[in-house]
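Dropping a structure here in structure tokens format, bear with me for questions.
Excluded from the complex is one protein chain; the other protein chains are retained at their positions.
Moving on to chain A:
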Amino acid sequence: MDRIPASNGHTNGNGLSSPIANGSSPLGNGVQKHGSSIARVSLPGSTLYDDSYIDRQEFVRLVIQSLRDVGYIESAATLEAESGYSLEAPEVSEFRQYILNASWGSAEALLVRLGVADEESLWEARFLIGQQKYLELLEARKTAAALQVLRNELAPLNVDPDQLHLLSSLMMSSDPEDLRRRAGWDGASGASRQQLLAELQRQSFYSSYFDAFPRVTTMILEVHADEVWNIAWSHNGEYLASASKDKTAIIWRIGSESEPSMRECAPELILRDHPYSVGCVAWSRDDAILLTSADHLIKMWDARSGICLRTLDAHSETVSALTWLPDGSGFISGGLDRKIILWDAEGKQRDSWGITAMRVTDLAVSPDFSRLVSVGMDYVAPTPPAHEFEHGHGRDTSPPISGSGNGASIANVPRSPENWMIIYDLASKQMESSIRLDGELTSIKISDDSRYALFNRSPDEIHLWDLAAGQLVRKLTGQRQEHNVIRSCFGGIDGNFIVSGSEDGNVYVWHRDSGSLLEVLSGHGEGSVNSVAWNPRNERMFASCSDDNTIRIWEVPPTDAFELSSGRADYSQLEPSGKGKGKVNQQWDGA
């Protein structure tokens, strides 16, 4: 299939002499025109239809993201222009436009502003752009200009000589068709610019974070006798607490040596006094007290001696959330009994939200002390209704047990559809807003800057919510969640990663600001990865816990291992396959 354009050639004639293109390529003009000539459509109200609950902006943004994901870039741009709902930072759209318009110079100039900071990734990005430019010139039979790009732009970038040699050999191509075939490249009018964009996106995320990306298991903590359901790091980053179905919580000491093979990790304390499986763990601000929850009970432990200081039984159903206040003056518990209770640091009840509108499945307090965000199920409208809600809703009419009766007793019963996120003003305890969502919500985290909330929504979605703007930023997908309580977290430099467990046994990692799935980390055994936690003091380390009874510590691969490996993405060969019998398995022994 020959896809050379006839008259409407896509080559930017100005590309070489004046790389800061003036939008003179036909494609460029087209796209640009697209963007600016489309009138913004202004619609009344905020829902998709008059009589629907669907938030129009949320809906449209998802459509834009979906269009872009499959490659309908222009349709996405058109919809963005018409709706006025933009998904990307302006620099990112600008950059995308430059690449699609073959405005190579402008694109290169923008790289630094896009946060591609270090020399090496900058070179890499420049090389990819230069290579596309070179190939397009060759395709347009502008051999002299292409040669100039090769000599003056590509060669100085410290490229692999073989690669350069390969590129120069393409000069000998007999015709554009031959060039495309030999280069494995589909031409300026094909998908090559899109592919370049995708590759650049990968490169810049990867390369700017590459050195700090924890993708290798360095330790496996194996002491729990059953599934590990939750984990939390102490604030000093030296201890990890784990909660297990085996009715214990364990405090692990994770040595601070930077070299994993030198590091000692040991179960420091095993907290056994739980009558039920342990669901939550939470460290006080000074790491002196560890809270655990086992069904409806909360226990306060001296984290140094392992002595149980107090057992709190104000909840009548499972406690699903424990979170300390940012100033350490106390903590908040939430439960499936609909209660939200504020306790002081000694474990005395200080305040209460009373019986709230829903069974709380998780809650979080924003670090700036402004908000309490809770997620839950079985929503019942408070009577009398004290607040206006964003969306309409009816009284809870949970359906009775259905009667197909094929033996799968639990699966027979329809899940309650009333799942909500409720945002409270922390100081006044007043409801600020509430959002109804389909599907069970099992985890909520708030970013360090208090701006974003992150929650898992079954099935298979994680939502990033802008608390200030009160809207969905994006959905993250890839991980599996249908039946279990799965938790996610922010992590890395500036909380730029989002990590989640998954029912398929993998750990999923996304780039927060683009939503790109960066990593699917395998290693855990059968069952779910239930929770993940980023080390608060070491952005190069996080932990995950699983139904396989273990906790894995993930770290940045050591530099020498990096140099040994040929390809960037493939670290699998570095990871020892055996799981080891030791209680704490030092993974690097085998590397």
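What we mean here is this: a residue touches a chain if its C-beta (ideal position, glycine included) is under 8 Å from a C-beta of that chain, and two chains touch if they have at least 3 such contacts; residues count from 1.
Throughout what follows, contacts and distances are computed from a predicted model.
One chain of this complex is left out of the view, and of "NADPH:adrenodoxin oxidoreductase, mitochondrial", "Protein yippee-like", "Ribosome biogenesis protein YTM1" or "GST C-terminal domain-containing protein", the protein name its UniProt record gives is "Protein yippee-like". From the options A:S192, A:T218, A:S320 or A:T356, the residue with contact to the chain not on display is A:S320. Here one chain is not drawn; of A:G130, A:G279, A:G492 or A:G515, the residue touching it is A:G279.
For the chain missing from the display, the contacting residue among A:D55, A:D295 or A:D513 is A:D295, taking the whole complex into account. Considering the whole complex, the residue from A:R193, A:R359, A:R474 or A:R552 that touches the absent chain is A:R359.
On the side of chain A, the interface with the absent chain consists of residues 227, 229-230, 245, 276, 279, 295, 317-318, 320, 336, 359, 361, 378, 396-398, 400-403, 405-407, 409-410, 412-413, 416, 483-486, 503, 526-528, 530, 547, using the contact rule stated above.
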